[in-house]
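Structure below; questions to follow.
One protein chain is absent from this view; the other protein chains keep their places.
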Amino acid sequence: MSQGKTGPVVGQRTIGGYLLSLLAWVVGLLFFFPVFWMVLSGFKTEPDANGPPKMFFEPTTEQFSEVTSATSGLLSAGQAFANSFWAVSVSTIAVMILAIPAAYSLSIKPIGKWKDVLFFFISTKFLPIVAAILPLWIIAKELGWLNTRIVLMVLYTAMNLPLAIWMLRSFFAEVPKELIEAAQIDGAKLWGQITSVILPIVAPGIAATALLCVIFAWNEFFLAVQLSPSSGGATVPIWVTGNVTSRGNFLAKLSAASTLATLPVIIAGWLAQKRMIRGLAMGAIK
Amino acid sequence: MSLYYSFTKWTVTPPTPRTWTGIGNYTDAFTNIFFRRAAVTSIVMTVTAVVLSVLLGTLIALLLDRKFFGQGFVRTLILTPFLIMPVVAGLVWKNQMFSAAFGVLNWVLNQVGIESIEFATKYPRWAIVGVLVWQWTPFMMLIILAGLQGQSSSVLEAAKVDGASPRATFFQITLPHLRPYIELGVLLGSIYLIQVFDHIFVMTGGGPQSTNIPLFVYQRSIGGGWRFGSASAFSIVVVVATIILATFGLRVLSGLLEGEEA
Partner (left out) sequence: MNNVKSTRSKPWLILMSVLAAFALIATACGSDAADVVGDAVDEASDAADEVVDEVTGDDDGDAMEEEGDAMEDDGDAMEDDGETKTIRVAAVNNGNVERMAELAPEYFTPDSGIEVEFTFLEEAALREITTRDVAAEGDQFDVVMIGMYETPQFGANGWLTGLNDFAAASDTYDIDDLIPAVRGGLSVDGELYSSPFYAESSFVMYRSDIIDNMPDAPTWEEVAAIAREVDTDEMAGICLRGKPGWGDLGAAFTTVLNTFGGTWWSANDDGSIGTSQVDQPEFAEALNFYVDLLNDAGEDDAANSSFNECKTLYEEGKVAMWYDATVAASLFPEDVVANTAFALAPTNVTEASGWLWAWTLAIPATAADPQAGFDFIDWATNAEYHELIAELDGWRAVPPGTRQSLYERPEYQEAASAFAQRTLDAMLAAPIDNPGTTPRPGLPGVQYVGVPEFQDTGARCTEEFSAAIAGTQSVEDALANCHAIASEYNG
């Protein structure tokens, strides 16, 4: 937190202030509780996790070692994480490369009716993806992309692009016009304007947008399972849901796997969160 | 391509040749009561989940937009549900939170002397909305928090100096400032929530109160119906309807907020 940043809340050191802080903690813990429970379940045995709620039990790391142990012929954790890593990082970088210029042009130098145009594009995302899956599958088959990482890289790029453009546009719109004009008067070229003036200001916004793209791509399940279920392209969600079977719930194993699967995004969330807030405070100099 | 299929009668199994049926699939879409019911479920679920998560998200963002011990930690705690995979969220809530026999919620209720409630059975729609709100409030909170922190402190200082009450400051300065952020949250929330599928699939498996459009389309196509023609038509209807609704909704929302600004 940077200096002197206050919200519209008064009396930080009064009793009311402490109560509000307490409330924030309570809300935070409530929201986190199911996640906490999930992590806890990852350390339970199957009967403990599937039975009545138990706070105290003999913790075991059995589930963690079981879900990470690799057996030949089966999708291993390492393989799934590698596939996810590539699909998510390549698609996120591609989204950013495409979305930053597009959002910039839409927000800073609007063309006519841009809002309607943009809205039309983003609303195309309303199409239930199940309806598009067969055409997608046929195309992927023709290209020989089924069960590869490529198909997911491409689709995740397409999937996150509207989101990224829309979000980035809002962040770009936050950039004070005067700053750009000042830069223009100083004779900065377009590229110079972007790199030296605008990007530093919107960097936190870009980080936040990229983080969202990462989260959505990381957790995406439907396209992955439909188009790339084999170990050549299977991602972490497929690995996690391997513990959902029609012959019993393996909640403890599922929890252990989910905990591992969620860790990367939680860490990413942590890092990007701080960056975003520091940067946004910096940007608030209108 | 989906658009093209939507004009055809195309069934994968039994394998039948694709035939052109014109708008037949579309008239079906409007007359089919099950489709209409799924549409109602979709709308109700999306709207309540978005509204609740935006409201809660705003409140929590306001709570967190203060300096207090462990602020960053609490923010991270709240953010976490958003990072959980939908399938996992659905299963954890169904089996470990809502379950009448083994759920934590009912365990708490029993401790205070209330009979177990079959949350996901008796109130399938609201149980699902609850999980959605749980997952999406953090997202709204994040966006709105970003908005709050992007607020110019000098303007707020000035308001304080002028003797504006906190309430007036909030409604006249903060809220209008937050408008684009709230809009963004509503829009993105609607886009993703109208597509909700995994939660419903694992929690209830569908039903008159919980089958939404994606689940309905799924059932008609790869989920067993294998009727891609009519499934595509249903989807196109959905897209057009959502565009209209969303445009309308956003205009209304903008109008409301502008009204407050004045």
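Here are some notes:
Every chain is named by a letter (A and B) in the order it is written, and numbering of its residues begins at 1.
The working rule: contacts are C-beta pairs under 8 Å (C-beta built on N, C-alpha and C of every residue); 3 or more make two chains touch, one makes a residue touch a chain.
On a predicted model such as this, the values are computed, not experimentally measured, just so you know.
Here the missing chain is touched by one residue of A:V39, A:A102, A:A173 or A:L199, and it is A:A102.
From the options A:Y18, A:F33 or A:W137, the residue with contact to the unseen chain in the full assembly is A:W137.
Summary of contacts with the chain left out: across B:I60, B:V74, B:L184 or B:I222, the touching residue is B:I222.
Seen from chain A, the chain kept out of the figure touches residues 47, 50-52, 71-75, 94, 97-99, 101-102, 104-106, 109, 111, 117, 121-122, 124-125, 127, 129, 131-147, 151, 154-155, 157-159, 161-162, 165, 184, 189-190, 225-226, 229-231, 234, 241-242, 244-249.
Listed by residue number, the positions of chain B touching the unshown chain are 1-3, 11-15, 33-34, 94-95, 98-102, 116, 118, 120-122, 124, 201, 203-209, 211, 219-220, 222-227, 239.
Operating definition for what follows: only the chains that are shown with their structure count from here on.
Across the complex, chain B meets chain A through its residues 1-2, 5, 60, 62-89, 91-93, 95-97, 101-104, 107, 134, 137-138, 142, 145-146, 148-153, 156, 166, 169-170, 173-174, 180-181, 184, 187-188, 191, 194-195, 197-198, 202, 213-214, 217-218, 221-223, 228, 231-232, 234-236, 238-239, 242-243, 246-247, 250. Note for the complex: chain A touches chain B at residues 1, 4-10, 12, 17, 20-21, 23-25, 27-29, 31-35, 37-38, 41, 49-53, 119-120, 122-135, 163, 166-167, 170, 173-174, 204-205, 208, 215, 219, 221-222, 226, 237, 240-241, 244, 249, 251, 254-255, 258, 261-262, 265-266, 269-270, 273-274, 276-277, 280-281, 283-286.
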